[in-house]
Each structure stands twice: as structure tokens, then as C-alpha cells.
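For reference, the structure is listed below as C-alpha cells.
Note that one protein chain of the assembly has been removed; the remaining protein chains are unaltered in position.
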Amino acid sequence: MQFAAPRSASEAAALLQAEPGDARVLAGGSDLLVQMKSGALRPDLLVDIKRIPGLDAITAEDGGFRLGAAVPGARLGEHAGVRALWPGVVEAVELIGSTQVQGRATVAGNLCNASPAADAVPALVAADAVARVFGPRGERDCPVSDIPVGPGRNSLAKGEFVASILLPARPKRAADAYLRFIPRTEMDIAVASAGVSLVLDEDGRCTRARIALGAVGPKVLLAEEAAHCLIGTKLEDAALAAMAEACSALASPIDDKRGTVAFRKQVVGVLAKRAAKIAQDRAGGTK
Amino acid sequence: MSRIHVRTTINGDAVEYLCEAGQSLLDVLRDDLGLTGTKEGCGTGDCGACSVLLDGRLVCSCLVLAAEADQRSVETVEGLADGDRLHPLQQKFLDHAALQCGICTPGFLVAARALLEKNPTPSETDVRYWLAGNLCRCTGYDKIVAAVMDAAAQMRKG
Partner (left out) sequence: MALDDRKRAFKVVGTRVPRPDGIDKVTGRALYGADMSAPGMLHGAILRSPHAHARIRAIDTSRAEALPGVKAVVTSADFCRAKHSFNQDALDHCMAREKALYDGHAVAAVAATSKSAARAALELIAVEYEVLPHVTEIEDALKPDAPVVQEDRRARNAPEGTHPNVTHVVSFGHGDLEAGFARADRVIERSFRTAATHQGYIEPHACLASVTPDGRGELWCCTQGHYYVRELCADFLGMDTSQLRVTASEIGGGFGGKTTVTIEPVALALSRKAGRPVKLVMSRDEVFRASGPTVSSWSDIKIGMTRDGRITAAQAMLRYQGGAFPCGTVELGAMSAFAAYDLEAVRADGINVMTNRPRQAAYRAPGAPMAIYAVESTVDELCQELGLDPLEVRLKNAARKGTKSAYGPTFDDIGLVATLEAAKAHPHYAAPLCPNQGRGLSCGFWFNFGGNTCVTLNLDADGTVGVTEGNPDIGGSRASISMMAAEELGIPYDKVRTIVADTASLGFNDVTDGSRVTFAVGLATIEAARDMIRKMCARVAKIWDIDEEAVIWEDGCARPAGPNAGDFEPMSIAEIAAIANKTGGPIAGHHEVNADGAGVSFGVHLVDVEVDPETGHTKILRYTVFQDAGKAVHPDYVEGQMQGGAVQGIGWALNEEYIYGEDGRLQNPGFLDYRIPVASDLPKIDTVILEIPNPGHPYGVRGVGETSIVPPLAALSNAVARAIGARLHELPMSPPRILQALKG
């Protein structure tokens, strides 16, 4: 196995492209090194992207924020601007692993690793985040929901990598929230999760909702029908119940060591309901 | 297999080593540099026994490649005391009997140091969540939390 730490994005893309065997981007390594240790992955080349100038920056852009692919979770949590604009995304990212893992794990790594249970992903999808993909043929933008395609598989072509993720601007009276269920309070992988992003009108009625569910399908699920249940409502109990039910109905989880189908289906609705209330509260809708 | 030449700083000292591409920082610290104070409990980021600071950030050294430490700074438990003067956290761990077997202790100390540098006035809940990535199977955490709270209080007094 070879290790490279290129100093530019094009150099990184060229290295990834040129390697005939398995070439992997190394960001925080908190998935990659674990997979290598277990023998699940045996890359021929690791390309450390953390020394590429600019990739470690969080920059304001058109009222939103662009997160460089080398920014570890802890840095995001320390950024007052992002916290204020997308509290749900930040709380999702901060749930990843321990303080130690936070010191390394990146949002882009969470996305590209394509685990169905990845915490940042439902929040990013609910937030309409956009990934900027850099590759041998230059840059392209791609909705985050299109990056993962199934457990451990992403849509990036050979030589491509995610250089940054844009969290867009947000209208007034809007907010997001993310909740997951784990048996402990920390250090577990989500058994079910929900990210909710809401826009309210002057009266506190919901005009736009995006709900994304994690760990209840082969990849993150955008719950459009569930979101629809909230439109025009003030998140009254009936609307929330209908929304939760729609989430449970959409969920298509599996039984595994972390949870059962029945449990995941029920709990994902509960989480979506609770997250929606938090988002509503943050958007000022309960005042 | 050609090895990678790394120049780094460990506990303030300039250090050079050669490593394999897949070797972890933890392995190099322990096997090649003789810094066995940093412990391995799992090798997969789950236990925190291998905690070190990398450029001041708390990380698991088992999930850092040795090659990544080039031109960076690493701090381990061996760098915590100032000569023969224990760090307040070390002293409080002793005072509060915050260790039984002690295998988790280096990781807790390094992690707690990172906490107190960032937040000198943590609540007990802050301490418990910050340290959730450090497993201790002996103590039930009670005395560890008490030691960190007490060290924080003492460090605030200066």
C-alpha cells in the first residue's frame, strides 16, 4: 500500500485516477482505518486530502456556508455561524463518535462512506446541501442525497472526490433539527434517525418541510409524503401523528444486531415527530 | 516495501522515524519510539485508551496513520507532567482514587486535559459527555468525574 499527501486538488484527482488498484481518499480515517484494520478493505493507495490548501476551511458563501472536505466535526461545532444557521446539521455531526472521533471525522467522509446509519447525512439531505465534486474533468455540483447509493457504495467516479459541501442560505423563520436513537447515550451507531428542516410563515404555519430518515433503508430516505403532512399546519398533534405514521410506513429497515424491523419502524416516526417539534421551536413557531 | 520518513514533534521534542504506509501512529509511538504510556484497548477508535493530542486536537492515535503526523505535533501522557511536577489532573486522579487498574488512565488524562483547555468550567454532565469515548471498566467513572471536576476547580484558581 502507498500513501500520498498531495498539495493540490488536481494532484489528488490525478493520483486517484492513475492508481490501477483500489485508491481511497483519506480524510479523518475514522471509517477507513477501521475498515482496513478489520480486513474489509485493502486499498493500494491512500490519498490524504488534508494537506490540500483550502480544504480545511469553512467559508461564508451566498448567505450559507461551504464546508471543506478536510474540516473535522469538532471544527464545525466550534463555528458559531454554522451553528446558528443549521443547528440540526451541527447537532448531527456532533453526534458522530466520541470527542476523539470528532477531532478527525469529516462531514464529507460521513457522506462518502455511505453507511445507511451515517448521522450527518439525513441532516444534510433535509438541509438541501450540495456537494462539490472535484475530478479529473474538473468540478461539478451534486445534491448530497445522490452521493450515497447503497450500503458502502457511492456515486463518485474513478478519480473523483468531494472537495466541499455547501449548506445553503436559509429564509427567515426556518430551522432544522436532527435526532437519532441509540441504546446508550454516546458511542453507538444510529438504530434509526431523522433530520427535519422546516420553513414557517408569519403565522407559524409550515410552508416547506424536508424530512430525511437514516438507518431504515439501504440509504438515506427522503420522506416526502411525511413532509407533506406538515404543510399548512402548525404541527398540531394530528399532523405530527400523520407525519410520524408516514415515516414509519416509508421505512424499510432490516433486522440486525442493532435493532429489529418493528422497533426501527416505530421509533423512526417518534424521532421525526420530536425533531419536527424542535425545528419548529427553533424557527420561532411555538412563540 | 519502502518506508515513509516522518519528521514530527512529540511532547515538544523533534522526532524522526520511518514507518510503513499502513502503520498507525499508536504503533509507532509504542513499538518504535518506546512511548508505551499510550495504551491500545481496541485499535478501532472505541475505547480512547490511545488518546493523544495531534496539533492540539484530541484524537485516537490508533485511527491516525503514522505518516500523517509529518510536520505536526503530538502530545502524549508522557508529556503531561512538567518534569517532576505532576499536572493537576494527574494529582487529582491520585487524590480521588480515580484509577483501579489504571490502563484507561493515560487516555482519560489526555482527554480531560483537552477538555479543560477548551472549557475551564465544565459541568459534571459536560465532563461525562466529553469523556464518553474513554472506556473504563473498573471504576464506574464516578471517581474519574470527581477528579476532573476537582482539577478544573484547582486550575481555575491557578
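Letters A and B name the chains as they come in the text, with residue numbers starting at 1 for each one.
Please note the rule applied: contacts are C-beta pairs under 8 Å (C-beta built on N, C-alpha and C of every residue); 3 or more make two chains touch, one makes a residue touch a chain.
The structure presented is a predicted model; accordingly, all values stated were derived computationally and were not measured.
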item: Contact residue for the chain not shown (choose from B:Leu25, B:Cys47 or B:Ala152); value: B:Cys47
item: Contacts of subunit B with the absent chain, listed as residue ranges; value: 20, 22-23, 27, 30-31, 35-44, 46-47, 49, 76-78, 80-81, 86, 90, 93-97, 99-106, 109, 125, 127-129, 131-145
item: Footprint left on subunit A by the chain that the document does not show; value: 38, 181, 183-189, 191, 257-260, 262-263, 266-267, 270
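Simple rule for what comes next: only the chains that are shown with their structure count from here on.
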item: Partner subunit B, residues of subunit A touching it in the complex; value: 1-3, 5, 26, 28-30, 33-34, 36-38, 46, 48, 50, 72, 74, 97-101, 103-104, 185-187
item: Of all residues in subunit B, those that touch subunit A in their complex; value: 4, 21-22, 24, 43-46, 48, 51, 54, 57-60, 62-65, 67-68, 70, 111, 114-115, 129-134
